[in-house]
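With one protein chain removed, the remaining protein chains of the complex are shown where they sit.
Up next is chain A:
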Amino acid sequence: MADTKFGRYASCSSVNMSLPVQGLTNLECKNLQDYLQSRTPETLEKLYTHPPICLAVYRELPEIARQFIIRILFVDQPVPKAVVSSWGAQRCAKDQTEAASCLTNLNVWRVTAIPGGLAAWELSPTFKKSLRQALLGGGKPWTMTNTVEKDSKPRDISFLDSYAMSRWRCVLHYMVGTGARSSGTTDAEAISPDAVRILLHANLMKRDDRDGITITRQGFQFLLLDTRAQVWHFMLQYLDTCEERGIPLPECLSMLFQLSFSTLGRDYSSEGMSCQMLTFLQHLREFGLVFQRKRKEGRFYPTRLAVNVTNKEEGQVVRTTLTEDVHLQNSGYIVVETNYRIYAYTDSPLQVAVLGLFTELLYRFPNLVVGVLTRDSVRQALRGGITAEQIVSYLEQYAHPNMKLMESAIRSKSCLPPTVVDQIKLWEMERNRFIYTEGVVYNQFLSQNDYLTLRDYALSINVLVWQNERTRTMVVQKNGHDDVKRYWKKYSKIAG
């Protein structure tokens, strides 16, 4: 009689699967599309009454979908499916189906029947109306655009940038614990209980019995994201909790997108906003998405953090005034050499702490930190749940402007030395040599014949994971166990 044992079985394989270590979840970053697709159709319908949301949704769509929408935006009757599919080239049919299903999932268009029995696409009337309004005008003005008298002391863009970054860094500093707790409590460094609650809710930090609140592995991954992605992720988590606070979601989202479509360096009015929206504005103020001089002042300035929320790529936004770019370029401070050395021109404890996650720091000077990427330091980061992709993108994002101007950087896509990038990826791959499959071990067969019959059966229904004829051992996938067991019983009955 074969003895069955349940257990987890690891098979050695050269196939590279980027399967993370089981049991630990990685930081999940949703984009706007994923986020909206997880909402109910009723919520979506409610969201689409706001033109800013429609505009943001439109920009998030795949390129072909955008063309489809604009083509039927001014058509009043439904358009037959066959007509729509004839717009795309034959060899890009896959892109087209993707685009169509994306539009359906987002409830932007739906199938209707037209006279003659043909299936047709029809734009959601709410979406259509709002998008037309955003494009051509009409309807009510957006909430925050009431006229305000001229600001006697208008704030310029560089001031707003530095203000926004300092506020945002407060949150990050709090996370790595270099803020209020280590360098003496100052008011500017503290963050409000609300923000802490969001961090806890987002699982970026967790409450520990011993040392209060500590950063989680998702938190470390969060730190490696670029600022725009950080803000977006953080705001999504905020929106999750906003219903509990009694702030309606559609208004919040609409407000957030309005801010993202506003002009940098210009003041807007908070007059006529509801009480809940004013609370929301105060929260945004705390995270540095808007600047307001006083709590009660009816005037606020959106900052770059808010304006960039819906942009897909940070740092590539060229506004009409080209002088702003210079400022954006200054953000890089890391130099990576082919000998794996990293020079970071920074004095910020936060940036040093983040670098320390995956480098071995060698020297520290007042304005410079020197480290080296070693197998051990990178593996330590990988063990912490940080992926190679995240390390590389972090280095790329904060690369010193001089790195981007090098001959080799201009020709290739990345400004980092290819050897370093490849090596980091290899270090990650060498950890992923195992594929985990749940399985059941069958062994201690009494005769070779029994073993062979059962093995062949398992092979025939495609559930065999591994087998060894000499020791008469085989491993079957967990979901195939029942079938194999049943077969074995039947077989042994006949044979016995």
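Definition applied: contacts are C-beta pairs under 8 Å (C-beta built on N, C-alpha and C of every residue); 3 or more make two chains touch, one makes a residue touch a chain; residues count from 1.
The rule is short, and it goes like this: contacts and distances are computed from a predicted model.
Its record in UniProt calls the unshown chain "General transcription factor IIH subunit 3", which is the match among "General transcription factor IIH subunit 3", "cyclin-dependent kinase", "Ribosomal RNA-processing protein 43" or "Alpha-1,3-glucosyltransferase". Within the whole complex, the absent chain has one touching residue among A:F261, A:W427 or A:W488, and that is A:F261. Only one of A:P141, A:G246 or A:P366 touches the absent chain when the whole complex is considered: A:P141.
Shown as candidates are A:A89, A:C275 or A:I494; the residue that touches the absent chain is A:A89. Touching residues on chain A toward the chain that is not drawn are 51-52, 55, 58-59, 63-64, 66-67, 70-71, 74, 86-89, 92, 95, 130, 133-142, 145-147, 261-263, 310-313, 315-318, 320, 322, 325, 328-329, 401, 404-405, 409-410, 415.
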